[in-house]
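Dropping the structure in here first, questions after.
Here is chain A:
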Amino acid sequence: MRGRLNAGLVAGGVLVGLVVLAALVSFVWTPHDPTLVDAARKLREPGGGYLLGADKFGRDTLSQLMVGARTTLYVGIVAVGIAALLGTPLGVLAGMTRQGWLAELVMRVNDLVFAFPALLLAVMLGAVYGAGTLTAMIAIGVATVPAFARVARAATLQVMVTDYVLAARAAGRRGGAIALRHVLPNIGSVLIVQASVSFAIAILAEAALSFLGFGTRPPTPSWGRMLQESQELLFSTPRLALWPGLAIALAVLGFNLLGDGLRDFLDPKLRRIGAEG
Partner candidate 1 sequence: MLKVDGLSVRAGSVELVREVSFAVGPGERVGLIGESGSGKSLTALSLMGLLPEGVTAAGRATLGDRDLVGVPEGRLKRLRGRELSMVFQEPMTALNPLMRVGTQVAEAMTLHGRGRREARARAVELLERVRLPEPRQLARAFPHQLSGGQRQRVMLAIALANEPGLLICDEPTTALDVTVQKQMLGLIAEVAPALLFITHDLAVVASVCERVLVMYGGRIVESGAVREVFTRPRHRYTEGLLAASRLTPRGTRLPTIRGGVPAAGHFPDGCVFRNRCPHADDRCESAPELTGDGHAHACWHPAD
Partner candidate 2 sequence: MTLYLVKRLAVLVASTAVAGVVVFAFMALLPGDPAEIALGVNATPEAVARLREQFGTDRPPLAQFLDWFGGLARGDFGTSYVTSAPIGPQISDRLGVTAVLVLGGMVVALLVAVPLGTFAAVHHRDPLGAAVSAVSQAGIAVPAFLAGILLVFVFAVRAQVLPSGGYVPLADDPGEWLRSLLLPWLSLGLVQGAVLTRYVRSAVLDVMREDYLRTARAKGRGSTGALWRHGLRNAAVPVVTVLGLQLATLLVGAVVVERVFVIPGLGDLLLNGVAGRDLLLVQGVVMVLVTAVLLINFLVDVAYHLLDPRLRGPR
């Protein structure tokens, strides 16, 4: 590991840590039950046991935020996981193969998947199987595969021309062995950075989907849906939009900063590869 601790890494780490903390704590304790509808507490102002107030159904905002953090992280982890597990082998294959047509085919398929933005996939998937957290995760995951494949391929190409790989090939090592021993460890840092950036994008996508009604179904709290519910009351109770909005922005900012910070930490020269989502 080279590089030094930098501001981005620290700031990003702190923000992400906050989100993770909120989610973890929510498993054990929340100020109130976020799904509990309580007409008496309708639109209650911050104060008393309701630190950030309550929404139009009387549900505690803070509790909703905390449990919403769970959803956010859950979706991010699964989506990025799918993308990494599917995209990395594809990218490495495309980078390592001597068959030009294979690489070309993989990249073309990649571009095709890329043409289906996460939102669109989620809408389509939702229409068939019913919208919800699961379909959102799968859709976002599949839509993120091209990003990982591209980054993996670019990094693999760079590794393939290094002297130690050439030596390995001259010594007769087979492709699989080279992939495991040389390629994967070296493209690891690029993939970690991409994972962080994709996580941020996944959060944005989930928020957008929930906002549109295609994400997490009620009553499970979700930051995106909280925003959508706040819209009609924007004129009277703007604070309902403030908190989920802030949560989303800070979480995304955190992952982006973390990604940048990791990039600088692991190898400043990596700045070129994979800046897109």
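What we mean here is this: a residue touches a chain if its C-beta (ideal position, glycine included) is under 8 Å from a C-beta of that chain, and two chains touch if they have at least 3 such contacts; residues count from 1.
Selection criteria: all candidates are chains of the complex that A comes from, given by their letters.
A quick note: this is a predicted structure, and the numbers were derived from the prediction, not measured.
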| item | value |
| --- | --- |
| Touching candidate - 1 or 2 - for chain A as found in this complex | 2 |
| Touching residues on chain A, where the partner in the complex is candidate 2 | 108, 111-112, 114-120, 123-124, 126-128, 200, 204, 207-208, 211-212, 227, 230-231, 234-235, 238, 241, 245, 248-253, 256-257, 260, 271, 275-276 |
